[in-house]
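Written out below as structure tokens is the structure these notes cover.
Removed: one protein chain of the complex. Kept in place: all other protein chains.
Coming up: subunit A.
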Amino acid sequence: MTVSTSSTTGGEPRADLVTVTIDGVEVSVEPGTLVIRAAEQAGVQVPRFCDHPLLAPVGACRQCLVDVPDAGNGRGFPKPQASCTLPVAPGMVVNTQASSPVADKAQQGVMELLLVNHPLDCPVCDKGGECPLQNQAMSNGRGESRFAATNGTKRTFPKPINLSPQVLLDRERCIVCQRCTRFAAEIAGDPFIALVERGAQQQIGIAEDAPFYSYFSGNTIQICPVGALTSESYRFRSRPFDLVSTPSIAEHDSCGAAIRVDHRRGTVMRRLAGDDQDVNEEWITDKDRFAFTWAKQDDRIGYPMVREDGVLRPASWPEAFAVAARGLAAAKDAGGVGLLPGGRLTAEDAYAWSKLARTGLGTNDVDFRSRPLSAEEESFLAAHVVGSGVEGWKDGAVTYADLESARTVVLAGLEPEDEAGTIFLRLRKAHLAGPLRVLAIAPFETRGLTKVGGTLLPTAPGDEPAALSSLLGHADHGVDKDTIILVGERLGLVPGALSAAAELAAKSGARLVWVPRRAGDRGAVETGALPGLLPGGRPVADAAARVDAAAHWGVTSLPEAPGKDADAIVASAAAGGLSGLLVGGVDPDDTADPAAFRAALAAADFVVSLEVRATDVTAAADVVLPVAPPVEKAGSYVTWDGRVRPFEAVLHTPAALPDCRVLAGISEELEALGRGRRLGFRTVDEVRAELGQLGPWDGEAPAFTPVAPVTGGGEGLALATWKTLLDDGSLQDGDKHLAATARPAVVRLSPATAAQVGVADGASAVVTGDRGSLTLPVEVEASMVDGTAWVPTNSYGTAVLARLASPGSRVSVKGADQ
């Protein structure tokens, strides 16, 4: 009798798999698989505490003991084995608690011992209800405590101690599984917590002068299998069984980390890392975890407002739409309307902005870039970025997995630990696992670069083009087709730098990726919130592309005049050109010239602001339309690698409308006034459907227009600056404990430069630029390039663009007492 091969298995059985028998069930697993995970495939959950699939095995808690009557060589182990440290071997026979009384007793014994010194404070413990110790004590432990029955005395500690301003440790709850210390040492590379003392007194400790400062510290709380680690933000705030959990996507950077948002009665209580092997694995930054209170501050706008007699007064939505539409229509007739949506929108909302500009207000004057920008950058985005990696469009784009398999990663204008934490963690993982070489074109060796084992190519601001060009055929740092070049959005400010990166990629075969800072940046590129791009990468300058978009939108034509970029919109409005401004989530201090931006707001005849909270823009606006923060709306972020990350609303607040709904309301009133055509959608689902029908542009992408580098420095020091992960950003408002873990603001100088300007390490120095002065402590950094000063862009009190220097300008440094 022949056995027919079933076609449902979907492929040949793989010869390299290892077959073991677990509780009588044969399973075939990858070589090297640990028994504890092979058991999962056999449908058996072996209880465990110290084991974590993303951490190196340690075998400390001994909870996962199993009986191994045959190690695969015909001989068994005389003693139960920890299944979390034992790799499978062909022919191995394993009996877990499900079939072996020995394993079951061993596990019950360890569980009993774990509870010897564990307090019975589950009713007041934050972990109670979602606690692996509590759950597994119920499933694999004994009901009555023999320790308590024999009047045992538990070890106690004073409660709790701060490991950092945010993370607290209740030592008596700790079962010293070392998950937290291993995470800190292995995953984040911030080994600021370690075991101290021994025996039952063994505990997690910090050095007195080195608290647990890590951008990723919150992950230790999440992977703690007991309630030993808690956050100041969440401790004693709620019980897990009262929470409603919703999967979502973090709004703080372009990484698209999966998160879980837990809310109770309309209030978000906490956020946790989601589990997405393709993106963030199981880790998120502390910003993604703790920075969610910003949407619930007192200055949240609760209703539409219109300006009457110089004062904003509440208005109904219909009235506000009508007033906004009348004002915009008039402004359109007078001098035109510029649209500044900002970089934090969902792709759906950005699409609404893009479409309203073209079909409602008849202009290409729309630019999401609410920060310093360049024409070179826009050309680069149109030629090299739009569409890449978006599913079903341009394949072969770089993914997170590619970062792990690349031989070389070049970082230019990008500090991943500060600006894209998920990328940083992938680079560190790749560095620890294999031969990944990271080359950073940066002014100094950051802590993040050290942690990914990177090599610094010391580069002063402005010299990036030459540094990039030098990598071609470089004796030590040559790049090839197994190289990935990650360019941060900052690089666009250096004339010729993106051109040099594009040339390097073209000549070496390396792959080139643009990593923006904000969650909405990439989605705004894809949906055409740029003066030169329509949605789907359709070039405004291409008549066929305009016709294609117009046909989809049911309009006869689209504006063909080249649009103004954000800087030009601001300049025009300030000079009396553009008469109206429609502004989204833009902080004037983020823009290239904050003073000019404020002047434009003052000069414009009519300003409409779509905002979550009161800002300088809402204060100057004629109509204020409150929009929903991400937690209260559905949408999608497009990540740096072109991944579309949809999410649904966590909180359903009737009064909070997404931008697309608000803009639809305006467009309908505009249509009623005979200006343009209504957007034709009102909900996020309708936008998604329309985006799906529109699809990408299949014609020629516009050619990139290279820009020549500018040589020559000037007086004073070059200014290097970027935003640190935790700083004064308004999306971190409301969590003082998180804020306290931010790295202190300093001015970094090389030893030679510090000596030259006469300041010492730790001294106070005054940094002066064309827009003002900042007083900061000096940090002398040995790896820093000479003639350069580094200052965080927006740490507490260091709003560089508003208070120190214009983009690309130079600064001077002197001692505070000089």
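Simple rule for what comes next: a residue touches a chain if its C-beta (ideal position, glycine included) is under 8 Å from a C-beta of that chain, and two chains touch if they have at least 3 such contacts; residues count from 1.
As a working rule, contacts and distances are computed from a predicted model.
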Listed names "ABC-2 type transport system permease protein", "NADH-quinone oxidoreductase subunit F", "Cell division topological specificity factor" or "3-Oxoacyl-[acyl-carrier-protein (ACP)] synthase III", matching UniProt entry of the absent chain: "NADH-quinone oxidoreductase subunit F"
Which residue of A:D70, A:E112 or A:E445 touches the chain not shown here: A:E112
Which of A:G152, A:G576 or A:G772 contacts the chain that the document leaves out: A:G152
Touch residues of subunit A, complete complex, unshown partner: 57-63, 65, 78-80, 85, 105-106, 108-110, 112-114, 116-117, 146-147, 150-153, 155, 175-176, 194-195, 197-202
